[in-house]
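Just below is one structure, and these are the notes that go with it.
Note that one protein chain of the assembly has been removed; the remaining protein chains are unaltered in position.
By letter and in written order, the chains are A, B and C; residue numbering begins at 1 in each of them.
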Amino acid sequence: MNTWGKNFKITVFGESHGRCVGVVIDGCPPGIEIDLVKIQKEVDKRKPGQNLLTSSRKEEDKVEIFSGVFNNRSTGAPICLIVFNHDVDSAKYEKIKNLPRPGHADFPAFFKYHGFNDYRGGGIFSGRLTLAFVMAGAIAQNILEREKIKVLAYTKQIGKIKAGEKSIKDILKNREENLINCGDLEAARKMEKLIMKVKKEKDSVGGVIECCILNLPIGLGEPLFDNLESKIAQGIFSIPAIKGIEFGSGFFGATLKGSENNDQFYLRKGRIVTKTNNAGGILGGISNGAPLVFRVAVKPTPSIGKPQHTVDLVKKKARILQIEGRHDPCIVPRAVPVVEAITSLAIVDLWLEKKIKDIYA
Amino acid sequence: MNTWGKNFKITVFGESHGRCVGVVIDGCPPGIEIDLVKIQKEVDKRKPGQNLLTSSRKEEDKVEIFSGVFNNRSTGAPICLIVFNHDVDSAKYEKIKNLPRPGHADFPAFFKYHGFNDYRGGGIFSGRLTLAFVMAGAIAQNILEREKIKVLAYTKQIGKIKAGEKSIKDILKNREENLINCGDLEAARKMEKLIMKVKKEKDSVGGVIECCILNLPIGLGEPLFDNLESKIAQGIFSIPAIKGIEFGSGFFGATLKGSENNDQFYLRKGRIVTKTNNAGGILGGISNGAPLVFRVAVKPTPSIGKPQHTVDLVKKKARILQIEGRHDPCIVPRAVPVVEAITSLAIVDLWLEKKIKDIYA
Amino acid sequence: MNTWGKNFKITVFGESHGRCVGVVIDGCPPGIEIDLVKIQKEVDKRKPGQNLLTSSRKEEDKVEIFSGVFNNRSTGAPICLIVFNHDVDSAKYEKIKNLPRPGHADFPAFFKYHGFNDYRGGGIFSGRLTLAFVMAGAIAQNILEREKIKVLAYTKQIGKIKAGEKSIKDILKNREENLINCGDLEAARKMEKLIMKVKKEKDSVGGVIECCILNLPIGLGEPLFDNLESKIAQGIFSIPAIKGIEFGSGFFGATLKGSENNDQFYLRKGRIVTKTNNAGGILGGISNGAPLVFRVAVKPTPSIGKPQHTVDLVKKKARILQIEGRHDPCIVPRAVPVVEAITSLAIVDLWLEKKIKDIYA
Partner (left out) sequence: MNTWGKNFKITVFGESHGRCVGVVIDGCPPGIEIDLVKIQKEVDKRKPGQNLLTSSRKEEDKVEIFSGVFNNRSTGAPICLIVFNHDVDSAKYEKIKNLPRPGHADFPAFFKYHGFNDYRGGGIFSGRLTLAFVMAGAIAQNILEREKIKVLAYTKQIGKIKAGEKSIKDILKNREENLINCGDLEAARKMEKLIMKVKKEKDSVGGVIECCILNLPIGLGEPLFDNLESKIAQGIFSIPAIKGIEFGSGFFGATLKGSENNDQFYLRKGRIVTKTNNAGGILGGISNGAPLVFRVAVKPTPSIGKPQHTVDLVKKKARILQIEGRHDPCIVPRAVPVVEAITSLAIVDLWLEKKIKDIYA
């Protein structure tokens, strides 16, 4: 359902063209500084209308605190954060309400909800709901920062253009210097051109985001269903448009031999380390102290201006659909802060779990 | 934790070299036929020691019913199924108990549990725990069969050898005619040879499993955190050795344009269909009536006979480790029924959820 | 935590003197009529400032829909309802913020939250949070009405004054004709006098509420932890000021013999019935078709104008406290709709659960 997490639990509500998007965060320990400016800064990173590469929907996306905060600190009661929708242009959805857009939830949602779903802008299935993840994630990041844990995502690939391997330091720096959160400036320029090109073609393009978690202590993740991979994957796939995830060497690792893929252990200055990180920082579903690394596949934005075949759901007649709306030619750059947010939520939840398990350590 | 599911909930317990592996299934509707022979048949598919390609551990893996069944039918009370361990050869684990095996949970588990974990055979982190998934999955499959829903997994790739595209009919037939659950007989022969080769080299190899769900009704999957992709991914990553998952066109789809990746809608004999299935049967996290298709990356078995570097956890000294145990040179074939089981569990849980939502349809 | 329910799940947030009180309802089937007028009517029943017997806090308590409703019907997405606080008079709480009020959560909350809790008006511990239960309960009642299930609560006792036994028909009628939701008009007059008397004394008084559920089908309630009694009790004790609950003959039944307390079975017009209802409609935690009956003990409002001993939490000095605020001399009448609401929520959750279990009936 719409609640996620055991210890740091979020409940999400809202619609793309309804009144608002909101989130209730339950389980935040009391006394955490809740800095609205900081939350707003995270939210601004995924805001539409930032530049020519993103949707022209103009939303201020101003975060408002509805509960759980007193004197700028968490009280221990549930924290409710809400962003009101303003630039809602539902008229065009009214026209196509019986014409399911290819690649969107429209078609199955119509049948699932027997026609009662809010179809405007996709309703709860809209990517706009990820705003809730980012608001909650900003508070999770607050907690992780106290522990020096850093969650860092960046654009790894757009279409067939891949970013080169860069050091974390370079990625952190470069990411701020281009519009698409890429860690490789040269690749970023090519990616930006590609996005502008598909935009002109009234088309869209997909890509890959890589996420890296630094300074994660050993021992996060519970056996079986709340292991690190299960937890992160469950969260990540709640982001619309994500169609794949791989940890460490992932699908490539599946082509290797054990002797090639295993990360062997060595001693370095008294610490046990590995030289390779094919495991992506996770063994048996538990963090092993190496950087946690995963990549996610983002499909090309399904909303495109090109004419597409569809069928009128009520009249059962073939139709041609040209989507007019304001859509991102590539959702990858705006999905980067969302991947960071949802990952931070997963990590905080497991980190709090670890605190319980460490009670008699 | 070790419980999964909302409506059809499983709780797993046991260890590789402890007394047993067991599962409690809560939420099974009353009146379902519980056929021990059928459950046993599923369990036998993942049994070790079946042929030269698998581990030589000899376990009868006899399923026993401990509760919840009366007159061969589910009573509505929780169903407990247990398999006792017999061929437990812990001696070799005693020798290497402070020497973490590369690619295994040993290393992080030692720190996570402050040395209290049952290290023998990996304890709860052993692939043997998937036995519990298969027992529970067999009952889930019972329910799906009544609904004509068919979950079908098969080996798609071993190392760099890929199976060719085959029809579902051919896959179903071919899968039974080779030792590695592959749908392409020609590829299967090459895959078998590769596995025998790495076995001789005291090495191992990974691969890819594809899973297909047929006859799934439109509308399974809940928005946000219990959408089909989140739910399946959470379950799938609870299988040790899985390091990636992709739905439909997945990572390849991420390189495409929207106009290439979207599945457009057409009318065929009064039904709304798509010609392509890049979405893998899932739009907005909900089933759209097309076959649900996903692939998972299986890493090469980390236990290999080749000498590997490790470090004594207690003495903090570099060591060379040669793992003697009885291990699968390739875990892919035995993981196939496990993927089917865990997928069936996810589907039944969401199918029951749909029943609630359909109440006023 | 602040989420309750499995199938019809509510998440509550807000504070007495914060911005609002709100609730997110997750799991409401799509297509249910959501009539804001009706919800408002339920909310108005517990509104303060209605008459001389209640707190003089003046709140409009206007319910606003934030999500999940489209064209006046539930969409299947989470429904968020919010009431903004207006008549917030926090100044007096500032003065006594270190002086815990006897009988209130102030004292343990200060220590639990290490001083970070919102102490104004009790924060999340305020009875005002029950507003959220009533909003959500109104939607639950919508569903129950479709099934002809009727949840009916009424004042049974104020101080030592007990209402006489009346028929359901009389209770329904009489309840509307007095200010304290009592089913016995004669007793009601005495109760009203008593409440006015303690009010003048700057004191308060407690009482007992009885709740009756009519037309409940046989078979609601799950074995062990979600049985009817466990479920209702968990909900009921989330209402501040409730200190006891008993089902059927309850504490009196504990003094009886089995032959006196058992409800024997008889045939009446082809139906199996009992003549007595000492079980209160529940056997083994499951509804048995008889009216479900329980009573709850409501403690006297802890906020009283009389001087009381307290201790300054920071200065650790004895102090005399005279609570000025606007408080109910007796909370019982306003708790009646809250008991109905929380009971309705419990029943709907179990009723949806029954739908799953009945799948193969």
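One rule holds in what follows: a contact is a pair of C-beta atoms (placed from the backbone, for glycine too) under 8 Å apart; a residue touches a chain by one contact, two chains touch by 3 or more.
Values in this document were obtained by computation on a predicted structure and should not be read as measured data.
Novice: Among the options B:G31, B:P217 or B:P291, which residue touches the chain absent from this view?
Specialist: Here the residue in touch with the unshown chain is B:G31.
Novice: Quick one: say which of A:I10, A:I32 or A:A187 touches the chain that got left out.
Specialist: Here the residue in touch with the unshown chain is A:I32.
Novice: Out of C:G76, C:G159, C:G183 or C:P333, point to the residue that touches the absent chain in the complete complex.
Specialist: Once the missing chain is taken into account, the touching residue is C:G159.
Novice: Please identify which residue in C:Y93, C:F125, C:Y154 or C:W351 touches the non-displayed chain.
Specialist: Among C:Y93, C:F125, C:Y154 or C:W351, only C:F125 touches the chain that is not shown.
Novice: List every residue of subunit B that touches the chain not included in the displayed model.
Specialist: Listed in rising order, the touching residues are 1-3, 9, 11-15, 18-20, 22, 24, 26-27, 30-31, 65-68, 70-71, 73-80, 82, 112-114, 116-118, 123-124.
Novice: Name, in rising order, the residues on subunit C that touch the hidden chain in the full complex.
Specialist: Missing-chain contacts on subunit C: residues 1-4, 6, 12, 100, 102-109, 111-114, 122, 124-125, 129, 157, 159-160, 198, 201, 203-208, 218-219, 221-227, 229-231, 233-238, 240, 242-251, 253-267, 270, 272, 274, 278-280, 283-289, 297-304, 306, 308-311, 313, 316-318, 354, 357-358, 360-361.
Novice: What subunit A residues would touch the chain not displayed?
Specialist: 6-7, 27, 29-32, 76-77, 223, 352, 355-361
Simple rule for what comes next: only the chains that are shown with their structure count from here on.
Novice: If I average the Cα coordinates per chain and compare with the overall Cα mean, which chain comes out closest?
Specialist: That would be chain A.
Novice: Distance between subunit B and subunit C based on Cα centroids, please, to the nearest Å.
Specialist: Roughly 46 Å separates the two chain centres.
Novice: Cα centroid separation between subunit A and subunit B, in whole Å?
Specialist: 26
Novice: List the centre-to-centre spacing of subunit A and subunit C in whole Å, with centres computed as mean CA coordinates.
Specialist: Result: the chain centres lie 40 Å from each other.
Novice: Which positions in subunit B are in touch with at least two other chains?
Specialist: Within subunit B, residues 6, 223, 357-358, 360-361 contact more than one other chain.
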